[in-house]
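Just one protein chain is left out here, and the rest sit where they should.
The chains carry the letters A, B and C, assigned in the order they are written, with residues numbered from 1 in each.
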């Protein structure tokens, strides 16, 4: 059986897909078991560990204080340039998570993911006042979010978004005062305050193998797939990011079907994020 | 009922009006195929080499040819934002190329931005399609791409206006944007990406308006026809 | 099937149904489940004599076909064979015995950089192309090494035109300058004549022939000959 899977992976999968079941026992719409735990890294200001099936991702947030950028007026305020948000995301897909990645050059996938996540983070609409270090906001908190993938078994996008969201929820920022305009002192009496994140981000991904749509694809399924759909909703069922890419095109009806599946899953994920 | 004066954008175009398109083909001497596609201030040069030998054995595919896209912006060197644009162009282009006809080879598409004044990804995909036609790469259809944008309507601000082919300052103060790519042989969605928050019916409204992409594909057919027929007679 | 003949077609256009008529489809066309679809942009041509449809387009990258006459440059020299670059995606294999009268003892003395005029015998997408320097009747008949002279690169369309019998340019050139020419279908033309200046005039006329009208070719040659005469006084 192993040899058949190695030589003809597509034939092997087609035999399962006809009966709308997958080799690991899931049906086409089932997603793998997702666990989220936060606060696992004590040295970081906020951290989370997300595991979707075998894909596991660790995310750490490091907060630093810096002056307010002086040239904000000339910089254009816009949804797609990242200079004006205070959160910088970096994702590392090293050789530790799968042998397809080389340790020297950041892979294309890591860079595209990084740019997608950075443009997605603006959708959280965290008010600027949350980032004020002191009352008037002369100094601001800057959050450096680093995501490390420990084990890559497909669907890294969902794991990354969930890990960022739960890590940011876990962040606690102390207030502080500035003395003779360059020493920053943390004010320890006042309680640490959390970022009030207005919107949840609920990601779901699908991959298309010969007009079968599989949700939450594993690595083999991603390799065989000819198209991927990533849909990210917020809790008002508005689309925060919809990405349809791949070699064969996807019909409108399939897309509507995927959207419905993604919406059904929203409530489950919101409870998951709130429980821990 | 007085017909509402048609909404005019800052740059004078109506809601559904595309910018004027210009194109020029086989302008490079070394590349197998090349084309320059410009929409008013946004102009992109695309060059194609293919089918050629794969430059690194790791990328070689046994049954198909490997499509590689390089995107260089007008200024400075490529950042991770350009890597994502490369991925969007690569997917849109790979869906029309018949890759099984030349296994173990490589088709490299190189995009050079001349000047970026909004909807740069769509302009690059259209330029890449013209360059592929010029290089004579086997394709099963043409690929056209269009960008749409939502803007708050200043009269009643809950309804938002959906405009086509935004330029840079429209794009920079837009609420949400959507990029679509369609091929000429089926009306499925080849590639679609949204930036910013959109409700579902806004998305499907954009999808309906994106069918305006057929006029871009019609323009491309005319452009190639003029070049080839122009030469013979 | 032939309502589109001599018409401009674009990839994705359905040419027609196969039905039961015996017909051969050439480069630029693809049969997919009973219908023939165009894969390249160009003009559909039909030759009644061979019952053969193909698309004539402007292309620079050569895709090897069996029975094509090509000019190649030797890139690698092995004991029994040579690797020859013919401008396609991978180098062609030329065995040392595929020359007239070549035996184990007297092999042709060719080294890296030499030009050969050869015929393609094996060409399919999964294998390396193979070429031989023998005609079908196993005679040299002009195949083999090309010594001296100059090789210029031009588009595939122009090389097909030069190979057609009634090619006006070559006849006109022949009236004024005695020369020797070998045209490869892979867009390479080898020219040799008495003096360097004549070869330069011939190669320039061939390259510019695409851009000037037929009746202006002769005055172009005569003018070039005069300037050449003054120069070497």
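Keep this in mind: contacts are C-beta pairs under 8 Å (C-beta built on N, C-alpha and C of every residue); 3 or more make two chains touch, one makes a residue touch a chain.
The rule we apply is simple: contacts and distances are computed from a predicted model.
Novice: Assuming one chain is omitted from the figure, identify its UniProt name from "S1 motif domain-containing protein", "Exosome complex component RRP45", "Mediator of RNA polymerase II transcription subunit 17" or "ER membrane protein complex subunit 2".
Specialist: Per the UniProt record, that chain is "Exosome complex component RRP45".
Novice: Of B:79, B:100 or B:215, which residue touches the hidden chain?
Specialist: Final answer for the missing-chain contact: B:215.
Novice: Which residue among B:13, B:85 or B:193 touches the omitted chain?
Specialist: B:13
Novice: Residue-wise, where is chain B in contact with the chain that is not depicted?
Specialist: Residues of chain B in contact with the hidden chain: 11-14, 16-18, 20-31, 34, 38, 40-41, 43, 45, 47, 49, 52-53, 55, 68, 70, 72, 74-77, 108, 110, 112, 114-115, 117, 215, 219, 222-223, 226-227, 230.
Novice: Touching the missing chain, which residues of chain C?
Specialist: 73, 75, 85, 112-115, 146-151, 190, 196-197, 199-200, 203-204, 224, 231-232
Here, only the chains that are shown with their structure count from here on.
Novice: Would you pick out the chains that touch chain A and also touch chain B?
Specialist: The common neighbours do not exist; no chain touches both.
Novice: Compute per-chain Cα centres, compare each with the mean of all protein Cα atoms, and return the closest chain.
Specialist: Checking distances from each chain centre to the full centroid gives B.
Novice: So which chain is the furthest away from chain C, centre to centre on CA atoms?
Specialist: Relative to chain C, the chain with the farthest C-alpha centre is A.
Novice: What is the distance in Å between the mean C-alpha positions of chain A and chain B?
Specialist: So the centre of chain A lies 27 Å away from the centre of chain B.
Novice: Approximately how many whole Å separate the CA-defined centres of chain B and chain C?
Specialist: Roughly 35 Å separates the two chain centres.
Novice: Please output the residue numbers of chain B that touch at least 2 other chains, ranges allowed.
Specialist: 183
Novice: For chain C, jot down the residues that touch at least 2 other chains.
Specialist: none
Novice: List the residues on chain B that touch chain C in their complex, please.
Specialist: Spelled out, the residues of chain B in touch with chain C are 26, 32-33, 49-53, 96, 98, 101-105, 133-136, 138-142, 183-185, 221, 224-225, 227-229, 231-232.
Novice: So in the complex, which bits of chain A are touching chain B?
Specialist: Per the touch definition, chain A meets chain B at residues 76-81, 108, 111-112, 114-116, 119, 123, 234, 237-252, 255, 259.
Novice: Where on chain B does chain A make contact in their complex?
Specialist: 80-81, 83-84, 86-88, 91, 94-95, 171-177, 182-183, 186, 188-200, 203, 207
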